[in-house]
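One protein chain is absent from this view; the other protein chains keep their places.
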Amino acid sequence: MFVILVLLMILMIAGAVVAIQSKDLLSAVISMGIVGFGLTLVFLVLQAPDLAIVQIVVETLTLIILIAAILKTTMKESKAEKSAVVIYSAAATVILLIILLSVFGNTFKDLPDWGCENLRMSKYYIEQGLEKTGAENLVDAVILDFRAYDTLGEATVLFTAVMGILAVLRSKGRKK
Amino acid sequence: MNSSSVAQYLLPVLVALPLGGALLIQLLKKISKLTSDIIANSILLVLVVLVFSLLNSPMLVYKVGGWMPVKGVPIGIYLVLDGLSLLLLIIINTIGLISLIFSISYMKKFTNKPLYYTLFLLMIAGMNGVVISGDLFNIYVFLEVAAIASYSLVAFGTEADELEAAFKYQVMGTVASAFILLGIVIIYSTTGTLNLADIGRVLKDKATEAPIILTGILFLVGFGLKGAMMPFHAWLPDAHPSAPAPISAMLSGVLIKAIGIYALVRIMFNVIGVTPIFSNMMLCISAISMTAGVFLAFAQWDFKRLLAYHSISQMGYVMLGISLYTPLGILGGLFHMLNHSVFKSLLFLNSGAVVYGTGSRQLKRLGGLNQKMPVTGGTCLVASMSIAGLPPFNGFWSKLIIIMACIQSDHFFLAALAVLVSIMTLVSFLKVQRYAFFGSLKQGLTDIKEVPFAMCFSMILLAFLCTIMGALLFPGLKEIFIDPAVNTLVNGREYISLVLK
Amino acid sequence: MKGMTEIVKTVSKLLAGLIFFYGIYIVLFGHLTPGGGFAGGVIISGAFILLIVANGIDEEKLRGEKEKAVSLASLGIFLFWIISIIGLCMGTFFFLNFLGKGRPLNIFSGGTIPLCNIAIGIEVSAALCSIVIAFILVKKGDKK
Partner (left out) sequence: MIYLPCGLLFLVGLSGILLKRNLIKIVISLTIIEYSLFMFLALVGYKQNALPPIVKSVTEEANYVDPLPQALVLTAIVIGLATTALLVALAVRIYEKYGTFDIREIRRLKG
């Protein structure tokens, strides 16, 4: 189990690096698809079938949107420029990332151990969820009953994004 | 049913009403052209009445879905209303109403007005949701509602530079959200709960452990990006000028406070607890924001861009007051937050009126507008004096309190800096007045007219508020409006026991 | 847009029907099996996107479809909103699960949860359809 998980994560990181470094935008998007579908498998390994279903359909839709946008415009990333500014900013970024990585490494080992349960809020969900809400799927019970208010916010976010996309894609913003 | 339990039921209405209004506009927009104007304005009016009826109410805790705590552990989402939330609610809804009245005429120049109103109401719903929420993840969700609405409103004109500014703003905003979400994940993995008060209880004496310190820094960076504090301010000078004027007023006057400073202060002061290192870090950031903002504003000739840089500088004052962590400092900071929302919205509305009348916002192309646009000129003069801190306008009193608080806690350097920045602000606004409103009328500006009634009305209302808001410091009014908010922060983690009792 | 060959059209119609019913199944049984309003909604929108891409609809009609999809999305979230405030109107709690919980392991169980799933399914499918149609329409209007 652990080994599969680690392998999947390595695959995802490799996919991410390729997605960011590749010169062709279409292959960058496809490599991003590797990360997304890898994430789907990670969810399956982690006993989260709900998330796997949602992630696989959302990933497909994201790819459709991105590929549609690329086919409509251009596939080439413009040429990399080798000036002093670029090199300095790259060096600064790398230093920043190394600092952040060491910070993450130091703090993540103080987190509770992986695989042991650390329940406080969700103890009740697991023990009484079915009885109190009548839904066998506890994730559904959480998002639509215990934390339904969050889901209203989530639906609103999607609605806002639709409104925003309609606003942004208007061909003329101002009259006359 | 006594009065406090009736007031309790108003809490979810503050979110549900603007949301329902936004949906109604989309469903009913075909009926008539006026539907969207009527629905949006009446909903904001009702919200303002609701918020003012909540004044003087005790601390309210509302459990969504009726999920009562089990063995003392909250299991549902809590909505919490205390003094600080109420202050923010007053700012959001009042400024929102005034900006909407301004929009009735101003947005006639844009296409698809119902869409604008829908996004505006969604932004209000998001901010109200953030402010009354007592749950960490819920804050994140509603913060995203407000943020996504604001990204698309910045690009509402769909000109090239507006789209650029919106893209930049959204990239920065999404990175900020990612930092905030990472913080939330770390908090959840250490505490196992998401309720703010419950998190505070679990973390009672863990504030110095490595993951919690990292969380504090992640929240500082995340909310700092949303609130445009100085090292993270890069999006603001592009985004705020690009938006339509009423939206600039909302962004500068309300949004950066509600989803930036409020959320940071609520989590750090009331839940995690402020360590000395953290408050010194905040003092540093605020001093840098204050000074650098005003210096950068100095070089600007674009009216709205200049105002945007002044926003960074004035938010520095707010942060300075709050992070001194003395009762007087917090009073000054919160009062300045209230005042800033009034005078900065007024200034952005003025700039909108100038653009509406003349079609330009470059100071060098303007001049002598006082002869043709007396209302805009007069209200802008009031707002300029207010932001520069001249008595008797509201900005003077709050800056005075902040400077006194600096001296009281032996930060003489910061006090001197605050005075210096105030003088620089005055000089900068003298420039605005000199180039735009006084002097002789430029050629090509001879046939401009004063803006329509709705725009004049909202500007006069805000100017009136600027003039009288110093009175909020009088005993009697101070206890109602400002003291509950100050007490929320001064008492710090007493919040936890108040919510959980 | 033009649409594809006759074979693709026929097959896509069949497939779209299957996908559509699968999506509805996921929505309706969300509280019993993995899935729910969101996953089902995305799948349903996938069926419509398949039909649009394969058959091709002219721009004017597509514009009308977009308007309808946006209205439907508003309607879906409006239904969810109404479910949320019914509890408030009854003088109890916002988002109260006011219906009976039913017998466990039965489709008519879970109180308001299946209703919420349906409302979210409508909202999500319509919203995603309108997003994709909006992107398709931009391609046609591209001035460059």
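Order as written gives the chain letters A, B and C; numbering starts at 1 within each chain.
Methods note: a contact is a pair of C-beta atoms (placed from the backbone, for glycine too) under 8 Å apart; a residue touches a chain by one contact, two chains touch by 3 or more.
Bear in mind that the values here come from a model prediction, so they are computed numbers and not experimental data.
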{"item": "Neighbouring shown chains of the undisplayed chain, as defined at the top", "value": "A, B, C"}
{"item": "Options C:I49, C:L96 or C:I131, residue touching the unrepresented chain", "value": "C:I131"}
{"item": "Option touching the unshown chain, where B:M59, B:L163 or B:I448 are the choices", "value": "B:L163"}
{"item": "For chain C, the residues touching the chain missing from this view", "value": "33-34, 38, 104-105, 131, 134-135, 138, 142-144"}
{"item": "Residues of chain A in contact with the chain not shown", "value": "2, 5-6, 9-10, 12-13, 16-17, 19-20, 25, 28-29, 32, 35-36, 39, 42-43, 46-51, 54-55, 58, 61-62, 65-66, 69-70, 72-74, 77-78, 81, 89-90, 93-94, 96-97, 100-101, 104-105, 108-109, 111, 114-117, 119, 121-122, 125-127, 129-130, 136-139, 141-143, 147, 150-151, 153-155, 157-158, 160-161, 164-165, 168-169"}
{"item": "Those residues of chain B which, in the complete complex, touch the missing chain", "value": "137, 141, 144, 148, 151-152, 155, 158, 160-161, 163-168, 170-171, 174-175, 177-178, 181-182, 185, 188-189, 194, 234, 238"}
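The rule is simple: only the chains that are shown with their structure count from here on.
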{"item": "Chain contact topology (line, ring, star, complete or other)", "value": "complete"}
{"item": "From chain C, the most remote chain by mean C-alpha position", "value": "B"}
{"item": "Between A-B and B-C, the pair joined by more C-beta contacts", "value": "A-B"}
{"item": "Averaged-CA centre spacing for the pair chain C and chain B, given as whole angstrom", "value": "36"}
{"item": "Inter-chain centre distance, chain A versus chain B - centres from mean C-alpha coordinates, in Å", "value": "29"}
{"item": "Sites on chain C at which at least two other chains make contact", "value": "70, 74, 77, 81, 84, 94-95, 97"}
{"item": "Of all residues in chain B, the ones touching two or more other chains", "value": "19, 23, 26, 64-65"}
{"item": "In the complex with chain A, residue positions of chain B that touch it", "value": "19, 22-23, 26, 64-65, 67, 70, 73-77, 108-112, 115-116, 118-119, 122, 125-126, 129, 137-138, 141-142, 144-145, 148-149, 151-153, 155-159, 162-163, 166, 186, 189-195, 198, 202, 209-211, 213-214"}
{"item": "Chain C - residues contacting chain B, complex", "value": "70-71, 74-75, 77-78, 81, 84-85, 87-88, 91-97"}
{"item": "Touching residues on chain B, where the partner in the complex is chain C", "value": "9, 12-13, 16, 19-20, 23-24, 26-27, 62-66"}
